[in-house]
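Missing here: one protein chain of the complex. Every other protein chain is in place.
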Amino acid sequence: MVVFKKPHALSDVPLHYCPGCTHGIVHRLVAEVIDELGIEGKTIGIAPVGCSVMAYNYFECDMIEAAHGRAPAVATGVKRANPDNIVFTYQGDGDLASIGTAETVHSAARNENITVIFINNAIYGMTGGQMAPTSLPGQVTQTSPYGRDVNLCGYPVKICEMLAQLDGPEYLERVTVNNVKQIKNAKRAIKKAFQNQIDGKGFSLIEVISSCPTNWGMTPQAALKWIDEKMIPYYPLGVYKDRSAEKKGDEQ
Amino acid sequence: MSTTKYLFSGFGGQGILFIGKFVAYKGMIEDKQVSWLPSYGPEMRGGTASCSVIVSDNQVGSPIVSNPDVLVAMNLPSLDRFENSVVAGGTIFYDSSLIERKVARGDVKAVGIPATRLASENGFPTLANMILLGKILSDRGEFTDEGIRAALGKVISARHADMLEVNLRAMQLGANYQ
Partner (left out) sequence: MEKKVLMKGNEAIAEAAIRAGCRHYFGYPITPQTEIAAYMAKRMPKIGGTFLQAESEIAAINMVYGVASAGLRVMTSSSSPGVSLKGEGLSYLAGADLPALVVNVQRGGPGLGGIQPSQSDYFQATRGAGHGDFHMIVLAPASVQEMAELTVKAFDLADKYRMTSMLLADGTMGQMMEPVALDDLKISPMPEKPWATTGTKMERKRNIINSLSLVPEELEQFNFARYEKYAEIERTEAAAEEYRMEDAEICVAAFGIASRVSRNAVDAARELGIKVGMIRPITLWPFPAEPFKRSLSTVKKYISVELNMGQMIEDVRLATECRRPVTLCNRAGGMIPTPEQVLEAIKAAANGGEQ
C-alpha cells in the first residue's frame, strides 16, 4: 500500500531551497490541490523573482517566469487570453508587497479570476537576507543591521488587511505552515483559493507565514517557533475577506 | 497638377477641425491626395485650435502647412498669428462678426463674412463654421450640392445623420452671402 507519494503536479527534481525552508511544504500543498482538483492539464503557474524564482521547474503544469513583481499582470494576460485556464502566481514578500505592490493591488481591485499564493517570510531570501516590506519592527537583517527602525523605514505592509479594504477581491486568508495542524489548514485555504477560480468567483490570495531559517540565522526548529512568537502576533491568521460568505450572511 | 494648402484656425469648439475634415473628405471623394493634421495638446481646451489640410493631385509630402494658400480664421488671435504666413496671392477667409479689424496685407485676397452673426440670426448658432465653409467653397468655385452632400455624408457620423440637412442649409447660406 502506498502511504506517501509525490503529487503528480510536483516535478521529480530536487528543490533548491535551504534545509528547513517552508517553500517545499507550500509547493507540495499547491501540487496536491492541483491533483485533487484534477486541473493540472489546464493550469498555468507564474513564478516570481526571489527564492521561488525557479518554481517553474517544480510544477508539471505549464509555467511562466515573470519579471520581479509582475506576476499578477502576467497572470492577468494569461487568464484574459484563455479564461478556461487555471492561473496561479506564487510570490514572495519582496515580489508581491514591495516592487509589485501596484500589480497586486490592482489585480485584486479588478477581481482578476486568479489564485495568488503569497509567501511572507519577512525577508529577502534569494539575495541573502535584506529587509523586506514585511520585516518586523526591530528585525535585524543585512540592510537593517541595527533592527528595522520604523522611524527610518516605516512599518511592515500587511497585505491581507490592506487588500480587505477593497471591494474587488473574492477571498483573502492568512495561514501558516509551522506545524501539522496549520499545514492542513493551509491546504484547505489553498484549495478554496483554486476552487474559487474554478467557480469563476475571482481574486483569491492566500498569505502563508513562512520561515527562513538561513537568513533569520536560526535552526529550522527555532524558526518555526519564531513564527508563533513573533510573526503571528503581528500578522494574525484568519480569513480577511470572503465575499461569497458575506453574501450568504446577508441573505440569512 | 495642383496642390492647395489650407490652414483652419479659431477657438476650440468653433468646429475648426470639422470643416478641415470636410475639405479633406471632399478631396478624397474627388480622388485627390489629401492629408489632415490637427494641432493637438492643451491649446485645444479653450485656446486657439488649428488644422492643416492639403489637397493635391500629387503625393502629399509634409502634412504640415506653414504657408497656406488658404487661411481660415475664426477669431482674432488666429488672424493675428497666421496672417503673415499666407502665400502671396493666397486667400484669407475670416469671420467678420468676431474679427473687427481688416486684413492688413495687400497681396492676398481677403473675404470676410459675419458667420457667427448669420448663424444665430438663422437659428443654427453652432454652425458658423459651416456658413464660413460654404463661402469658401463657393468662392473657390467648388460648391455643388451633390459634392457637398457626398462629403457631408462622410464627415457626419451615422449617429447624427439628421444633422445633414441643417448643415447643408448653413453652407448654402454662406455660399449665397454677398
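Assorted remarks:
Letters A and B name the chains as they come in the text, with residue numbers starting at 1 for each one.
We adopt the following convention: a contact is a pair of C-beta atoms (placed from the backbone, for glycine too) under 8 Å apart; a residue touches a chain by one contact, two chains touch by 3 or more.
Bear in mind that the values here come from a model prediction, so they are computed numbers and not experimental data.
Shown chains touched by the undisplayed chain in the intact complex: A, B. The chain omitted from view is touched by exactly one of A:Met63, A:Leu136 or A:Ala186, namely A:Met63. The hidden chain makes contact, of the residues A:Ala75, A:Leu96 or A:Met231, with A:Ala75. When you scan A:His106, A:Arg188 or A:Lys230 for touch with the missing chain, the hit is A:His106. Across the entire complex, the residue among B:Ala24, B:Ala49, B:Val70 or B:Leu152 in touch with the chain not shown is B:Ala24. Of the residues in chain A, those that touch the hidden partner chain are 40-44, 46, 53-54, 56-57, 59-67, 70, 73-82, 85, 102-103, 105-106.
With the whole complex as reference, residues 21, 24-25, 28, 33-38, 40-41, 59-64, 66, 154 of chain B touch the missing chain.
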